[in-house]
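Okay, structure first, notes after.
Excluded from the complex is one protein chain; the other protein chains are retained at their positions.
So, chain A:
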Amino acid sequence: MAYPTGVPTKITQGSRTQGGIGESTLRPDGTLKVTGEFAYSSDLWHEDMLWGQILRSTVAHAEIVSIDTGEALALPGVYAVLTYDDLPTDVRHYGLEIQDTPVLAHGRVRHHGEPVAIVAADHPETARRAAAKIKVEYRELPVVTDEASATAPDAVLLHENRTDHHIGHVPHPNIVHRQPIVRGDVAAARERADVIVTGEYTFGMQDQAFLGPESGLAVPEEDGGVHLYIATQWLHSDLRQMSPVLGLPEDKVRMTLAGVGGAFGGREDLSMQIHACLLALRTGKPVKIVYNRFESFFGHVHRHPAKLTYEHGATRDGKLTHVKARIVLDGGAYASASPAVVGNASSLGVGPYAVDDVDIEAIALYTNNPPCGAMRGFGAVQACFAYEAQMDKVARELGLDPVEFRQRNAMEQGTLLPTGQPVDSPAPVAELLRRVKAMPMPPERQWESSEGADVRQLPGGLSNTTHGEGVVRGVGYAVGIKNVGFSEGFDDYSTARVRMEVVGGEPVATVHTAMAEVGQGGVTVHAQIARTELGVTQVTIHPADTRVGSAGSTSASRQTYVTGGAVKNACELVREKVLEIGRRKFGSYHPAWATAELLLEGGKVVTDGGETLADLADVLEGEAVEVEEEWRHRPTEPFDLRTGQGHGHVQYSFAAHRAVVEVDTELGLVKVVELACAQDVGKALNPLSVVGQIQGGTTQGLGIAVMEEIVVDPTTAKVRNPSFTDYLIPTILDTPTIPVDVLELADEHAPYGLRGIGEAPTLSSTPAVLAAIRDATGLALDRTPVRPEHLTGL
């Protein structure tokens, strides 16, 4: 077992104030989290609080004939039972982009598990029992579950009389959004191709499976408003959607971020926010709602399942001629983030390759399946699974090494995307592949020991299904491209408030943003940025709330870039003000105050030559400096609705994986032995956190490769496996060693040259594992996740 499990990283940059950017400083919330004191949203408690419970539909598609709440209300301990008729205003729907999601069902449910009524009671079990006593009579309607049934001429429409801004360009009202990307001349390019390879791929529905369940506490306030303590990814987006439904102005809906137990996209949409506030406002008491795991599977959107049809052409010398693709994403009953998922899938649909002739169409459907929306890498993840399978197929047709073939077609800085947008920062696609291929291979037959086979390292593990017989090794590669930040013209800004003052004789910076810390370590990075820019040791991170401007969403790999950028910008403005004070107080003592470039370092004002001019504590004595400022990355523009042309993205993130698997070919069991990753991060502000993100994202990609899938019954559209007993996420035994090689090629447009990093590793992990299983078994494998029956043919 001498194989190294350490993490080779190549990070040398640092800052001149201790604890600044480039160092692996430790989480400020680490101690609270290891002692159990860190308060997650499900840990909140208030004297006299009630427990909320949601009644959800037991069928996927039905008219609601009647709802009888009488028995539930009569149960002792029940304080309120609310339905659609109790909603306080005419605004009764919400949504991230399209307000099509009912707060509570009105006359019809469109998917299994849709909220129908809500209850508040003095004990969670009483609330559950009361919800069970609500009588709902359904008249079932036929379900639409796929493209054929959803777009049939006589298909039931999920949303009649649509007025959203996509309805004008979709071919059927059960299509949320359609985005073609057309560039060059695919028909002519096809004539030049020596080989043409086609494929149809299926991507299963993945769940974010964050461990901290949806939860929060709503506290009614004396002024008629409400204060919600909530686990979310974007406080201000929640606020914007909640306030009109509650009939309260935004300043009467106060939001404070409670501890968040993971998110991965699943907290972009509202879950129990409005329900808890409605119950609190109705009863006049604090109301806490905590989903259990069963309800969590219904309480948030999932990753879009997809059908992807691809055609790739290439010349004999290994150059791609064209890519033609059709990507059908199932958005389920409500729109959620579907339009953006379509935008990513289509615009990044050929992957990190230079191809001049492209014809892609992506659509998202409305169906009666569970609503789908944001999950780590959305749109780009599904496309990467398919285009990387295609790249292997073409390489095989050409008799080329799959890595070599990818490198010959790899995009570089300056390459035009199929949208016509040039990639204007480093795009080290070929280099990442080279690096990941160069990493040492795990030894063969590592399960063998002097005492016989260690079954823990074999497919099937402690089920003791093999001691090595029938086990075949395979190796596969993949690489992907993900856009960073909100694209397509969205005004993607963040706000930071930074204050600097003397406390107890020491200069202290306080950073206040509304950024949702969901585990990614944004709070760590904010403190590092403040130390680097302001030269202080002590940084206080203010709790995130809506008393400061929006920080945008903790998603799209954007927070370190955008809110990090906002913190940096605010710090720079604070620094200017501090230096102004310094010049006023001390300028007459030293000419350098007027003539030199001045920096804040190690608690002092210094010249760029290193001469100390003053202690910050003296400069700030009796003064406090505070700045709140919005910060934006470069603007983007929408894609043309007909051609898909447009500068829609601001930055890209690239990762490559090599998967090594061992497959028990007789039983169809897979052991992933190693998942090596090379990723360009631009600049690692916190190397330890960077590697943690890459390893975590890689493991979620492993999950969708061989384990994870929400199974929806195709005839009833009901979810069959809403539990961790039946929906399996990788355990520590399923997860291999994940060596990481971090490359830092600065993007000159971004703060410190950094790149958003959270999502890219989730893209290429899945197709690398699939490629390795294909390598081991020789099977085509056109769907993910791979299950034993796909490998044994049974």
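Here, a residue touches a chain if its C-beta (ideal position, glycine included) is under 8 Å from a C-beta of that chain, and two chains touch if they have at least 3 such contacts; residues count from 1.
The criterion applied here is as follows: contacts and distances are computed from a predicted model.
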>> Given that one chain of this complex has been left out, which of "PepSY domain-containing protein", "Autoinducer 2 import system permease protein LsrC", "Carbon-monoxide dehydrogenase small subunit" or "Cytochrome b" is its protein name according to UniProt?
In response: "Carbon-monoxide dehydrogenase small subunit"
>> If I consider the whole complex, including the chain that's not displayed, which of A:40, A:84, A:138 or A:586 touches that chain?
In response: A:40
> Which one, A:149, A:716 or A:737, makes contact with the chain that was left out?
Replying inline: A:737
>> Please identify which residue in A:237, A:520 or A:784 touches the non-displayed chain.
In response: A:520
> Of the residues A:495, A:695, A:764 or A:784, which one touches the chain left out of the display?
Replying inline: A:695
> So which bits of chain A touch the chain we can't see?
Replying inline: 1, 5, 7, 24, 26-27, 29-31, 33-40, 42-43, 45, 123, 125, 208-213, 259-264, 290, 292-293, 454, 456-457, 462, 518-521, 688-689, 691-692, 695-700, 723-725, 729-733, 735, 737-738
